[in-house]
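Note that one protein chain is taken out, while the other chains of the complex remain in position.
For reference, chains read A, B and C in written order, and residue numbers begin at 1 within each chain.
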Amino acid sequence: MKPDQPQVADRVAELEEWLRKRGIGVLFDAQAAAWVGREAMSLEELAGRVDLLIVLGGDGTLLAAARAVGDRGVPLLGVNLGTLGFLAETSWEALFEALDGALEGRLVVAERMRLEVTVERRGEIVERELALNDAVIGKSALSRMIDLETRADGAYVTTYHSDGLIVATPTGSTAYSLSAGGPILVPEGRSIVLTPICPHTLTQRPLVLPEACRIEILVIDTRGGDVHLTVDGQIGARLEEGDRLRVVRAEHPARLLVSPGRSRFSVMREKLRWGER
Amino acid sequence: MKPDQPQVADRVAELEEWLRKRGIGVLFDAQAAAWVGREAMSLEELAGRVDLLIVLGGDGTLLAAARAVGDRGVPLLGVNLGTLGFLAETSWEALFEALDGALEGRLVVAERMRLEVTVERRGEIVERELALNDAVIGKSALSRMIDLETRADGAYVTTYHSDGLIVATPTGSTAYSLSAGGPILVPEGRSIVLTPICPHTLTQRPLVLPEACRIEILVIDTRGGDVHLTVDGQIGARLEEGDRLRVVRAEHPARLLVSPGRSRFSVMREKLRWGER
Amino acid sequence: MKPDQPQVADRVAELEEWLRKRGIGVLFDAQAAAWVGREAMSLEELAGRVDLLIVLGGDGTLLAAARAVGDRGVPLLGVNLGTLGFLAETSWEALFEALDGALEGRLVVAERMRLEVTVERRGEIVERELALNDAVIGKSALSRMIDLETRADGAYVTTYHSDGLIVATPTGSTAYSLSAGGPILVPEGRSIVLTPICPHTLTQRPLVLPEACRIEILVIDTRGGDVHLTVDGQIGARLEEGDRLRVVRAEHPARLLVSPGRSRFSVMREKLRWGER
Partner (left out) sequence: MKPDQPQVADRVAELEEWLRKRGIGVLFDAQAAAWVGREAMSLEELAGRVDLLIVLGGDGTLLAAARAVGDRGVPLLGVNLGTLGFLAETSWEALFEALDGALEGRLVVAERMRLEVTVERRGEIVERELALNDAVIGKSALSRMIDLETRADGAYVTTYHSDGLIVATPTGSTAYSLSAGGPILVPEGRSIVLTPICPHTLTQRPLVLPEACRIEILVIDTRGGDVHLTVDGQIGARLEEGDRLRVVRAEHPARLLVSPGRSRFSVMREKLRWGER
């Protein structure tokens, strides 16, 4: 649990009481623990000990929790305390009904493909991350452009001359990739999206590859500027010329508890306001 | 064989001679037959009798041949007589080497997913077509907009208020869908792309669905204008309000003879001029 | 006045009474006259006799009224009876305050540039129209593409291979042109926008030309399909190969009565929901 706002203290307490009444043990991450005066545990430790991780917050909180969970199979239930999220679909109002559903086995676990991103520098792996939304290679504001030589399953695709490149999961297709002109994928779409950011070559349009594709990106020219890798918009690492990024489907997907009656399109309709211009 | 230009008569004759020398029987469609003074056969009949259909022309000729082949499994070898095509990759110059390769089993058959499109009107199927590139529902120039209620696997997606809607295969993603803002898919991508044409709602962006998805499109408002279905830009049928289109992956893919050494991306790079702005 | 809905009869009557009380004579177009049992007049005739044309309806009604007004200088006051329009900004609730403002000289007349579109066929002008939003050359659903050779002030621009071409005023930039990927212009922007519809060449992006530019479009290839000119989405004319369209700024702008306190951007913010994703 990772609350974002002061008023969630009451909610954490209410939730704890609801769970304990049903004989369910409750553990807390540092922030939640602080709110209710309990013993804290790191997210990583939590992820190894609980059967369900209830995440109070927004999409960002859930992305961080999924990363902490890593390869452990514990499912996440995202509770949105602010505006509706693409990931944290459950509202506080709907939470207890959802928990009832979970206890009675009515909720299902939806597997969300993740990407494993590694950075190889002079023959050594210097970075390894899991992305539920996207891995982004981007230039700083002061650089003009970067050159990224890209391969898919060993075949040369193209060299992007652009502000950067987004490698997105289906889940991440409605996040940054969408702002950069990428298509929308349903979460269970078995694909990876490559969306160049402001490409100099106008015909280099978003590319949808099969999820089993092994993507390789070589940083061939930074033009003297800073280039960074960011994962899910949260984790960053500086890249150097010559760095070789490999992006493949992660072995272990993220596992989200979802309501089976809920359409995958209803969130899109609401978030993207498809009912209106 | 379906030649487009006068000068292909000589080429058809040259090709026939080359094949007969190797003991291979040759049959001709009406247009090719006329060029070389042989007996003609319909494309459909040809498709039932030959082991390989050599298609001289461009992408349009190959799309028509693939439709004539229908569910028969005969592979096509597209020979481009003009500019490079996305489908007809082999040039006249490379043809004989390709045929040598085919005879020696060095060419491979690439399966290209197709769509089966049916139109249901008042409970009856009034149209059934196979699309290798795309099925397009479009308004006439005089209409203002059409409303298309869309479902995927029974779940309501959205109602597009637009000039029309493109349902494209991976193969068709680089054709009309690309002009309408759609993403690029590799031919073996197991997805279907829904690209609205000039949508009134700017957030209705191209949608990539799994290839097993059953798509249903209901023509709910034509605003008094003409609305048509076109398949691969070649076959057309008038649609009426209330018509229900179903688009699913066809049982039988098209089968194209391709050179295994050829990268799927080299055609994109050349056609889309990725090397240049 | 041109009401769209049954319930406007009461509103027309209420408006008439309000105006007559203030000693203002009221004339009616056919539809408004029918509602309140008055003598009817054509819109064209009305436009020659009144000092202000109050248009009840939406943007479409106002576009039609502006066309009927033609070169006569009578200002229009658009009253939106449904959802907010880009053109008909005044709501029924705000109408009487607006009219008070108009009587006291607090409203200002905003001039909105229009386009004069002529079609020349075999040396003769066969069509001449005024457009407040746009002139659109478009293909029918069954055609594949049309070729439009385009010049600006006599200089060859390019030949568009596309579904069509939109020539939009600043006012029309938020209408069809926006759906086709065009930029947004403020109403007083002194420019004309050329937006190709689904261009085959991806680098043929919307082009903004100075409003004094004389645009010439030659229909060079219809590929056997129907091609039409539509003006403001309301008036249509069939085009033939060889037709030469000339589009220039019209001598007389449309004149709209607007509230000076109202920001030009507030309508955009509301219509395009800029406050939200």
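Heads up, the rule we're going with is that contacts are C-beta pairs under 8 Å (C-beta built on N, C-alpha and C of every residue); 3 or more make two chains touch, one makes a residue touch a chain.
Just so it is clear, the structure is predicted and the values come from calculations on it, not from any experiment.
Enquirer: Relative to the complete complex, which of the depicted chains are touched by the chain excluded from display?
Expert: Listed by label, the shown chains it touches are A, B, C.
Enquirer: Looking at the whole complex, which of B:Arg121, B:Arg144, B:His252 or B:Arg273 touches the chain that is not displayed?
Expert: B:Arg273
Enquirer: Taking the entire complex into account, which one of C:Asn80, C:Thr171 or C:Gln204 touches the absent chain?
Expert: C:Gln204
Enquirer: One chain isn't shown here. Among C:Leu185, C:Val219, C:Ile235 or C:Ala250, which residue touches it?
Expert: C:Leu185
Enquirer: Against the chain that's been left off, what residues of chain B make contact? List them.
Expert: Chain B touches the chain not shown through residues 202-203, 205, 271-273, 276-277.
Enquirer: Can you name the residues of chain A that touch the chain not displayed here?
Expert: Against the missing chain, chain A presents residues 136-142, 144, 162-164, 176, 178-181, 197-200, 202-203, 226-228, 230, 233, 236, 272, 277.
Enquirer: In the full complex, which bits of chain C touch the chain not displayed? Write them out.
Expert: Touch set of chain C with respect to the missing chain: 152, 155-159, 173, 178, 182-186, 188-191, 193, 200-210, 263-265, 268-269, 272-277.
Heads up, the rule we're going with is that only the chains that are shown with their structure count from here on.
Enquirer: Considering only mean CA positions as chain centres, point out the chain farthest from chain C.
Expert: So the chain farthest away from chain C turns out to be A.
Enquirer: What whole-Å value do you get for the distance between chain A and chain C if each is reduced to the mean of its CA atoms?
Expert: 45
Enquirer: For chain A and chain B, what's the span in angstrom between their mean Cα positions?
Expert: 36
Enquirer: Where the CA atoms of chain B average out and where those of chain C average out, how many Å apart are those spots?
Expert: So the centroids are 39 Å from each other.
Enquirer: Residue numbers in chain B touching 2 or more other chains?
Expert: Counting only residues that touch two or more other chains, chain B contributes 178, 200, 202-203, 272, 277.
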